[in-house]
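Have a look at this one before I ask anything.
One protein chain omitted, others in place.
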């Protein structure tokens, strides 16, 4: 049992799988000698050598094309796209090739690969290095999408993603890299498609993802002090989506709030809202409310970025207002 | 007044604007001499010459980069991305550059440009040439998104898009290119951000877009024969979104059905559902139901493609079942 | 670097040549029939023929081992068949039938037969060049001696993925052969009008430290020779090659396009260089009997007839296919 940061958990999860399975290889910009620009892959080059851990040129299409071609011929690559914003330069390989080729070939090909990427804001990097793109990935049929919210989940979901036989977009919340927790020793393998109830309440259900999870939890504590007792669900995996857990928690409280880092339009919370508005229509006691980054590019200045991304305060205020109206 | 096909309406709308404003220029693959692979730009090279109508290499990033650089320095380019699926090879220019640069520069730059593209299925082209990507565009802050459903709207919305000072993603429903209607002579200029109520009913509101609009209308006729009288709203513009019209029509009937060609997850209907579930919660008489392409890549075979994309029959059945349960 | 102008070798064993002859005849007859089927509305989607370009598919496939991999484009019928995929499932796929190569789910532009090393046909320009690198990387990593061969058109040399893949393949010394089929045209635009160099692939080779290689794409022997060199270089660990084969498509770009944008003289000139009659004549001159070639022609004719009927008799895909094989578990569920 050791204190592990979210960033260290990445290397831990990858190392666990690379030790187990020689078909697991890794590639990306600065992932080797430098240990990753976010220090998520420190030590892997040293342990596994430069045949399995490969630095690449700044060629995201080549990186993901290589991952795809390798996956369809027997390897299990883990590719890094440094910042999730950079998915835009290689989206064809992700959305048109990797996601669709299994279906198009009537199942002749499989794509057991993981694409890791630093996702979201909070570091004052401005509009092109801060996007939360979980909804970009969720909207493409054929991709699984995972966003862990703590170090333990990073390890276990990384293992599950590597072992999964489908392509997994593994989004690391940049704002959580420095967070720490106790993580047990030994092998850890989690399950894709399972949400976690991280707080049980009675009045409302708050569903959050990634960096929004600790904020939702803290908001729930503050709301509890104000007499509003909230369930908090950490979605963890957008595809597959654990609707069973989410629906049962929402129906138990009769209210749904989503806390989304992605900008408003076509965010994952809209999807959830539509599922709940169809399937739990008669169980709802009040409006479904989404708390999201507004539909704007992210500003760089700290005060502005803090205003943009859902804060504990905004969650508290929004839930409070809605529950009391 | 003349019968005009949807595809002819494109050239008509562009020509109207090019005559009026010499800063309007056009570029794309095969848009000049060939008149476009969908024959949407026939006659433009002949009328406006090869300085204003330019064929390009297969370099989508260069096409859109050129459009962006030109727009920020005084031109009003209309760029074509032949099939909307190809946005994936130039998504960085769309989502990270064009959409964000006005905001990032604190309004120093403007991007008055239009990106036209053939969108959606129905032509048995398979998974990489049939996607309906309206939600890809809608989810990016800084983009306006227009999808006309008939020839008249094509002309008027094209004019409005060209005159707009923001970047507009203009998605042409491939399945409608051959449809015809009477279009008045003379200048036609429509308004972005205005939905159209194309049928007035009392029992439920069906909201549709692009190729789904004629299907929703026909479904409404069949439903009317079964005693379910539906309002049909043609959204026309996803951003800006005419929530005023949509909310008032939904509140009038108490029920919302969306008909979306985009695959299910994070489709525009989810966004709409979340708005309605928040703002009209107390006006709803029953669940919100989305009728979408399932969350799968599109199959090529005609029978399979027809099963995938919402059909008149599926709309009728779904609405009927939901209204009677 | 000097341009290598590949020449047909003085001698090439007859069996190989007869096989390449048969392949070319098969491709030609298959695609001629596919065109008819398109006009008769049996083929519902689009279709891109390689008529006129058969020598490339035949010559390269001949140089490959069964375990090697082909990566093709939407213009992929020829490369698929040349690797030994039977005609029936390919016809059936074009027709959207359940006995199609992918049960109708892929369509004409996405022919794939993993069993034959045909690792997919890709319909977005440029994408499969990096993907071919990945397969080659996997072969290198696993220590097999497989080679990936990746075909693409002249117009494809101007898209970003081309550049990324070439550089990547060279720095990792990957066993991949990039094969540009330069048929002078993109869809309806002449590639030279939008390309900064004369030879769109070969003139870019030096940008990746590669040799500039041009071959007569209408000469199966020449193609075969160059392909053998490149494939064996890759297999031996010598890294990638980039080859530009000059050729011409006799018809239009796709579907029923008559290709009228091309000058008559240009078409006439290239019809003179039709790889099929040229190769037939060469074999006759080499002493092969007319009857032997005629027998091949006839056996192909029968194969095409039979395959057409088998494909037409194929069932319409069932509804169960719709939600099949999005995921490796065989299903399409995104929720529990």
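Chains here go by letter, A, B and C, matching the order in which they are written, and residues are numbered from 1 within each.
Convention: contacts are C-beta pairs under 8 Å (C-beta built on N, C-alpha and C of every residue); 3 or more make two chains touch, one makes a residue touch a chain.
The model shown is predicted, which means the values in this text are computed figures rather than measured ones.
Within the full complex, the chain left out of the display contacts the shown chains A, B, C.
Across the entire complex, the residue among A:9, A:44 or A:127 in touch with the chain not shown is A:127.
The residue from C:14, C:39 or C:196 that touches the chain not shown here is C:196.
When you scan B:13, B:28 or B:142 for touch with the missing chain, the hit is B:142.
Set against the missing chain, the residues C:58, C:101, C:123 or C:159 yield one that touches it, C:159. Mapped onto chain A, the footprint of the missing chain covers residues 29-30, 32-34, 37, 55-61, 85-86, 88-89, 123-129, 264-265, 294-297, 299-304, 307-308. Contacts to the hidden chain, counted on chain B, fall at residues 25, 51, 54, 56-57, 59-62, 64-75, 77, 92-93, 96-97, 101-110, 112, 141-142, 164-166, 193, 239-244, 275. In the full complex, chain C contacts the hidden chain through residues 158-164, 166-167, 170-171, 193-197, 203-204, 206-210.
FYI, only the chains that are shown with their structure count from here on.
When the C-beta pairs in contact are tallied for A-C and for B-C, the bigger tally goes to A-C. Chain centres here are Cα means. That of chain A falls 40 Å from that of chain C. Shared contact sites, meaning residues of chain A that touch two or more other chains, fall at 92, 96, 103-104, 141-142, 239. Each of the following residues of chain C touches two or more other chains: 103, 105-106, 110, 122, 124, 126-127, 160-161, 321, 326, 332, 334.
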